[in-house]
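A single protein chain has been omitted from the complex, and every remaining protein chain is retained in its original position.
Letters A, B and C mark the chains as written, and numbering starts fresh at 1 in each.
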Amino acid sequence: MTWLNGLNIGIIVILIGLYGMLTKTNLIKMIMCLYVMSSGVILFFISLGYVSGGEAAIFENGVKAMVDPLPQAVMLTTLVIGLGITALGLALAIKTYEDNRTLDTRKLKEKEE
Amino acid sequence: MDRTSKVVKTFTRKLFPFILLYGCYLISHGHLTPGGGFQGGVIFGSAIILLGLVEGIRMTEKRFREDMLSLTKNIGMLIFMLFGFTGMILGYAFLSDFLPKGETGTVPSAGLILLLNLTIGFMVGTGIAVIFYRSVRHGSEEE
Amino acid sequence: MTRTIIILTLLGLALFAFSAMDFEYGKPGPRVSEHYIEKGVTETGALNMVTSIYLNYRAYDTLGEATVFFATALGVFMLLRKEKSGDGSHFESS
Partner (left out) sequence: MESTPILIITFPLIAAFLTHLTKYTNIKRGAELVAALGLIIPLALLITTAQTIFTGNILEYNIGGWPVPLGINLVIDGLSFFFCALVIGIGLLILLYSMGIYLYARRYYSLLLIAFSGILGIILTRDIFNMYVFFEILAVASYVLITYKRKPRTVTASFKYLIISESTWVFFLLAIAMLYGLTGTLNMDSIASQIGVIYNSNPQIIHLIIALMMISFGIKCGMFPLHTWIPDAHSQAPTPVSSLLSGLILKVGIYAIIRIFYLLFKPILLQNGAGLLLTYLGAITLIFGACMALVQDELKKLLAYSSINQIGFILVGVGLGSYVGLMGGLFHTINHALIKTALFFCAGIIISQTGFWKVSQLRGVWKRMPGVTLAFSALSLAIIGIPPFNGFFSKLFILRAALMKGHLILMIILVSGVIVTAAYYFRVIGTFFIPWESKQARDFVPNPVGPFEHVSAYIIAAGCLIIGIIPGPILSIIEPAIRSLLS
């Protein structure tokens, strides 16, 4: 089953996150779907750098082939940005719950009119 | 009524310095072993969160005051920029590695990378602690 | 009903993406990171290539990303504060 490699699974995870984002109405669940999507992208990008038979990109004696270190370094930055966005999203969700006593986007929309 | 049992309290109080030590290990060996500024900083933050969970916010607040934490974030960022500009002053480009590289394999072997790791470790640690304080204090009304 | 439409469009997107992608997994083409692996230790002195990239070759990304984290911590700090007077909370009634 060579089809099931990191690249295709990454795309599938992104689409699952997108599906959740489109259908869920609870604020916290939307943030979770957001984080699922960004993990899907991280999986996709890192598996792009996979070299078959390569070891982790650290120089020790006896390391023959190495995995591509650039995607890992770049995805470290995306992880921390994802952490920041989720922290901010959750803080906003807490604040909306405190003001409107509901986390359901449908009720929030009615409250706005 | 303090629900956390005595065992948990003494255990975390004993464990706390070792968690910080592990965080320092990860930061200082960032360029030799897997790890680095962010992971070490997260472990710093989680150590403070662990203390906060067990001891309660007011106790940890005395040791890690919140405005000091947000001040460290500011100063951490300024230090990071300072490293960038010292590179420029010494004639290299911005954020370039101007320190001499020791022989590979030992801790002081990568010049500026170690110092940058330390600054990032502090900033991420204090940032996570501030976020934790804010969300916990916001929930409980006992300001 | 709308769920099935969403599922169908997502499947269509997936098919289009899979048909378009032709990366072979495990055998990447010529990369800039070959230079990182060959001359990384001599140029940066670090054994861990990932740290040498995100702190030496591309330290500017890390500066940017530390600002993101700083801005989020500041944002959460400002958002979850108790209702303090001042600080822009009582002007412009719109």
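Just so we're on the same page, a residue touches a chain if its C-beta (ideal position, glycine included) is under 8 Å from a C-beta of that chain, and two chains touch if they have at least 3 such contacts.
Not measured: the values here are computed from a predicted model.
Participant: Just to confirm, in the complete assembly, which displayed chains does the hidden chain contact?
Facilitator: Per the contact definition above, the missing chain touches A, B, C.
Participant: Can you tell me which of B:L32, B:M77 or B:L114 touches the chain that was removed from the display?
Facilitator: The single option touching the absent chain is B:M77.
Participant: Touching the missing chain, which residues of chain A?
Facilitator: Output for chain A: 14, 17-18, 21, 27, 30-31, 33-34, 37-38, 40-41, 44-45, 48, 70-71, 74, 77-78, 81, 84-85, 88-89, 92-93, 95-96, 99-100, 108, 112.
Participant: Hey, which chain C residues sit against the chain that's not shown?
Facilitator: Within chain C, the residues touching the omitted chain are 16-17, 19-23, 28-33, 35-36, 56-61, 64-65, 67-68, 70-72, 74-75, 78-79, 83, 86-94.
Participant: What chain B residues would touch the chain not displayed?
Facilitator: These residues touch the chain not displayed: 70-71, 74, 77-78, 81, 84-85, 87-88, 92-97.
Convention: only the chains that are shown with their structure count from here on.
Participant: Chains as vertices, touching pairs as edges: which of line, ring, star, complete or other describes this one?
Facilitator: Graph shape, chains as nodes and touching pairs as edges: complete.
Participant: Farthest chain from chain A, comparing Cα centres?
Facilitator: Measuring from the centre of chain A, the most distant chain centre belongs to B.
Participant: Let me have the rounded angstrom distance from the C-alpha centre of chain A over to the C-alpha centre of chain B, please.
Facilitator: 24
Participant: Rounded to the nearest whole Å, what is the centre-to-centre distance of chain B and chain C, using the mean of the C-alpha atoms as each centre?
Facilitator: Inter-chain centre distance comes to 21 Å.
Participant: What is the distance in Å between the mean C-alpha positions of chain A and chain C?
Facilitator: Using C-alpha averages as centres, the distance is 9 Å.
Participant: At least two other chains touched by the same residue of chain A: list those residues.
Facilitator: As it turns out, chain A has residues touching two or more other chains at 58, 76, 80, 87, 91, 94.
Participant: Mind pulling the chain C residues that touch 2 or more other chains?
Facilitator: 41, 47-48, 50-51, 54, 62, 69, 72-73, 76, 79-80
Participant: Residues of chain A touching chain C in their complex?
Facilitator: Going by the criterion above, the answer is residues 2, 5-8, 11-12, 15, 18-19, 22-23, 47-52, 57-60, 66, 68-70, 72-74, 76-77, 80-81, 83-85, 87-88, 91-92, 94-95.
Participant: Help me check something: in the complex, which residues belonging to chain C touch chain B?
Facilitator: For chain C paired with chain B, touching residues are 41, 44-48, 50-52, 54-56, 59-60, 62-63, 66-67, 69-70, 72-74, 76-77, 79-82.
Participant: Quick check on the complex: what are the chain A residues that touch chain B?
Facilitator: 56, 58, 76, 79-80, 87, 90-91, 94
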